[in-house]
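The next block holds one structure in the form of structure tokens; read it before the comments.
Note that one protein chain is taken out, while the other chains of the complex remain in position.
Let's turn to chain A:
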């Protein structure tokens, strides 16, 4: 009698559990998992979305090796990351340090000010960027002139457009990353600093030898998430430059987007997407590994 009742309850638990998981299992399967497999399948085909797929083997992958526009887009992506990631990291870390040192009501006010751009959507940030960076009349050039500099072309210049976009994306994301740093800093016990102070370590020294090492996990998290994000920056670019001027802001995702949706080269675009996915996937694995080894170490 008793074993049977237990098994009925157990079975009931299994049914409920799978019932609860079903919508997400199906949803994640159809809208995340299958698309990845589908991308790989499509990448092995010659397919322009209008005619039927023709099996092509690795031809698309061989083609991308000789596609100068693809390599150029990879270089643009890396340029963007190399500029954006350290800048975002440093500015959110420094603002967190500053905010952590501010006490009382001022701290809440400053935090709100830093976080407010986060409430701006990517398209609106792009619009504001275009307006403020206008080469002839934009506010940024007004300020440059007030400071004695000469006006710049920004989004209209092949050498400055990417930096300008990085600046706009940086602006709306600093506050978010600052909060993550700040909450990690708040968890560092005060005693550490007090003990260090007795040993004569204050200011830069206590930051260098206490704060930074204890922020290692958070720093790694932010670095990897930002790097992955930087490989995918697309929305602001679409609105502000659409890859121009002269392809100077055509990053990899934008090239994939254009190959797929504008030129309808579905097979080729899928191969490009799949390669980029593999790169990002390796980065994510690296991130998971770092985080889990860190947890075991503690």
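Convention: a residue touches a chain if its C-beta (ideal position, glycine included) is under 8 Å from a C-beta of that chain, and two chains touch if they have at least 3 such contacts; residues count from 1.
Throughout what follows, contacts and distances are computed from a predicted model.
Going by its UniProt record, the hidden chain of the complex is named "Carbohydrate ABC transporter permease" among "Acyl-CoA dehydrogenase", "Carbohydrate ABC transporter permease", "LLM class flavin-dependent oxidoreductase" or "Dihydroorotase". Within the full complex, the residue among A:132, A:156 or A:188 touching the omitted chain is A:132.
Residues of chain A in touch with the missing chain: 10, 12-14, 16-21, 23-25, 27-28, 30-36, 38-39, 42, 95, 98-99, 101-103, 106-107, 109-124, 126-132, 134, 137-139, 142, 171, 174-176, 179-180, 183-184, 218, 221-222, 228, 231-232, 234-235, 238-239, 242, 253, 256-257, 260-261, 266, 269-270, 273-274, 276-277, 280-281, 284-285, 291.
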